[in-house]
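Omission of a single protein chain aside, the complex is shown with its protein chains in their original locations.
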Amino acid sequence: MPHTIRDIAAALGAEAAGDLDLTVTGAAEPAAAGPDALALAMDPRYADGIAKGRARAAMVWPGADWQGMGLQAAIFAPRGRLAMAGLTRLMDPGPDIAPGVHAMAIVHPSAVVGAGAAIGPFVTIGAGVVLGAGARIASHVSIAEGARIGADALILQGARIGARVTIGDRFICQPGAVIGADGFSFVTPEKSGVEEIRETLGTREGIKDQSWTRIYSLGAVTIGDDVEIGANVCIDRGTIRDTTIGSGTKLDNLVHIGHNVQVGRDCLLCGQVGIAGSARIGDRVVMGGQCGVNDNIFVGNDVIAGGATKIFTNAPAGRVLLGYPAVKMETHVEMQKALRRLPRLASRVAALEKGVPFAPEAE
Amino acid sequence: MPHTIRDIAAALGAEAAGDLDLTVTGAAEPAAAGPDALALAMDPRYADGIAKGRARAAMVWPGADWQGMGLQAAIFAPRGRLAMAGLTRLMDPGPDIAPGVHAMAIVHPSAVVGAGAAIGPFVTIGAGVVLGAGARIASHVSIAEGARIGADALILQGARIGARVTIGDRFICQPGAVIGADGFSFVTPEKSGVEEIRETLGTREGIKDQSWTRIYSLGAVTIGDDVEIGANVCIDRGTIRDTTIGSGTKLDNLVHIGHNVQVGRDCLLCGQVGIAGSARIGDRVVMGGQCGVNDNIFVGNDVIAGGATKIFTNAPAGRVLLGYPAVKMETHVEMQKALRRLPRLASRVAALEKGVPFAPEAE
Partner (left out) sequence: MPHTIRDIAAALGAEAAGDLDLTVTGAAEPAAAGPDALALAMDPRYADGIAKGRARAAMVWPGADWQGMGLQAAIFAPRGRLAMAGLTRLMDPGPDIAPGVHAMAIVHPSAVVGAGAAIGPFVTIGAGVVLGAGARIASHVSIAEGARIGADALILQGARIGARVTIGDRFICQPGAVIGADGFSFVTPEKSGVEEIRETLGTREGIKDQSWTRIYSLGAVTIGDDVEIGANVCIDRGTIRDTTIGSGTKLDNLVHIGHNVQVGRDCLLCGQVGIAGSARIGDRVVMGGQCGVNDNIFVGNDVIAGGATKIFTNAPAGRVLLGYPAVKMETHVEMQKALRRLPRLASRVAALEKGVPFAPEAE
């Protein structure tokens, strides 16, 4: 779909210059841009690319000499990635789901579907479901009995919304996500080895041959507004109360959220993060890919954890974490440096013991 | 559904006192309990919550002064979580799957479906499948040709049971699980870099430009009785013999089980655990979230591994493990302590070398 430079700039609330009636049909990296693409050059290091490509218009940094780059029009983006958000929103065609309810979708008579819904083929919507206005539900999705979802939901192929799950407005769910699986909660008739080592910190007495009895999940999942859930994510139901995800929080692909977990507002949990049962995560927490959080602990507001950080104990608000087990980022960096020098340190101690000067070439 | 205190106590085999005809319709945390909920206060630290909530009945610890808490009835639970198992089982409504075979399910004429089955819409059941009595199969499930599943199976939305997979009784499968994907097994025409470094422990000679040829999986997956599989779990087929999961074993969400793996009885594998090809896991093994097990190794009976433990070598029975690479839990704790003191140790060695006393403030 073609957009004029004027319309794009207006949508972004950005300044523009040159031929504002020039139209573009897409966006491209500068060197790969054809004449109908808006080149993305929000940083001076992309200026060279403009010359290599064939763009007539570009989104550039404030103060860029767009005419010197041979452009006919330019949009100025003081914060490049923020401009990208607006631009990509404008240009995204969205998924192709026909308006109305597909003939091959099964909607329970007691379900309430809001105005303007688009529901694809092979979708099931259970008894008592309430689905807000403007919902777009792609093929193969199941929404189980009693789930309630706010306005403008976009739920993509094969996602599973469990029974009695509650979700706010503007929900986005990627394909294959499972919201409301049963919690992983089991108990042995007598004390188990796991209970024992938590008390003894590792020592085990007699080992018993026991089987696991299931604790069912009577709770569901409650999700706020403006939440996005990645592909093949799993969020378990709570045991008695609901597992909760706060408004504005985004989960990347393959994230695992255990039963009873509470995640706050405006968090980012990157790919393959795992949060064990009953952990509580504050607001605006950011976790890099493959982070893990132990069960029953608390991670404070504004904590940032680097990739693959494994958090075993409570983390105070604002802490920046790294490592397994997680420590403050600067401590981790210092420990790793010292560890790399450790073989040399051992040689130095050996030299001291012998009363001879340390000779590195003898290592 | 309302339950009398008498009926609940009988179902749990527990003692009760007070007005045994009082009915409750659900369970709740003490402070959040309304008058129709059974408050859960199996530990004295929850006694305060009873006063804050409006429960008339509670499940309490043995010897609790339930009348002093203002309750009209009480059930006594000597082992709280075990009582939770019984209580939640009683109160769980279960998924809403209509009895019989849905008109939009496709069941191959040669498949045998046991008595009392409930099979949802958009389900496919392949040629020669044998499905035991009392099966509940939710929407979008596929059960491929030749699979055999025991009595009382509960298979939730969109789970995939592969061809010729064998599963015992009382199987529970969460949404999106894939049981019987092809193994990840490839070979290069000549020795690969991976084969080379396994022999040389890291050194590489000439690097060859080779492509991977697929080894197909002729085996399937065999699963015992009373097994539960989490959401979006993946279990691969064996190459020649079956991959096996022993009776009573429970897998949490997003667990990966490679080809030829043998998992014993009554194990618990928590979220995102990964077991590489041909590893053998004993009985009653418990692994915290994000643990990893190397290919072709053996993990003995009753091993317990803390969260994110990465097991590279055989682990003897009963060992408690932590760390990457995995070591005994107490060794890990000792190593981490020493590592945290390492920068200081380096300063002490430097002081010794200079022949001056160690001055911490100079660090």
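Each chain carries a letter (A and B) given by its place in the written order, and its residues are counted from 1.
Here is the rule we go by: a contact is a pair of C-beta atoms (placed from the backbone, for glycine too) under 8 Å apart; a residue touches a chain by one contact, two chains touch by 3 or more.
This one's a predicted model, so the numbers in the text were calculated from it and none came from an experiment.
Touching the chain that is not shown, out of B:140, B:170, B:265 or B:319: B:140 (per the contact rule at the top).
Across the entire complex, the residue among A:125, A:231 or A:263 in touch with the chain not shown is A:231.
Residues touching the missing chain, restricted to chain B, are 106, 122, 124, 126-127, 140, 142, 144-145, 158, 160, 162-163, 176, 178, 181-182, 184, 186-190, 192-194, 197, 201-204, 207, 209-218, 232, 234, 236, 239-241, 254, 256, 258, 272, 274, 276, 290, 292, 294, 310, 312, 324-325, 327, 331, 334-335, 338-339, 341-342, 345, 348-349, 352, 358 (touch as defined at the top).
In the full complex, chain A touches the omitted chain through residues 26-29, 32, 40, 79, 81-82, 84-85, 88-89, 91-93, 95-96, 104, 120-122, 138-140, 156-158, 172, 174-176, 226, 228, 230-232, 248, 250, 252-254, 266, 268, 270-272, 283-284, 286, 288-290, 301-302, 304, 307-308, 318, 320, 323-324, 328-330, 333, 336, 339-340, 342-343, 345-346, 349, 352-353.
Please note the rule applied: only the chains that are shown with their structure count from here on.
Centres computed as Cα averages put chain A at a distance of 23 Å from chain B.
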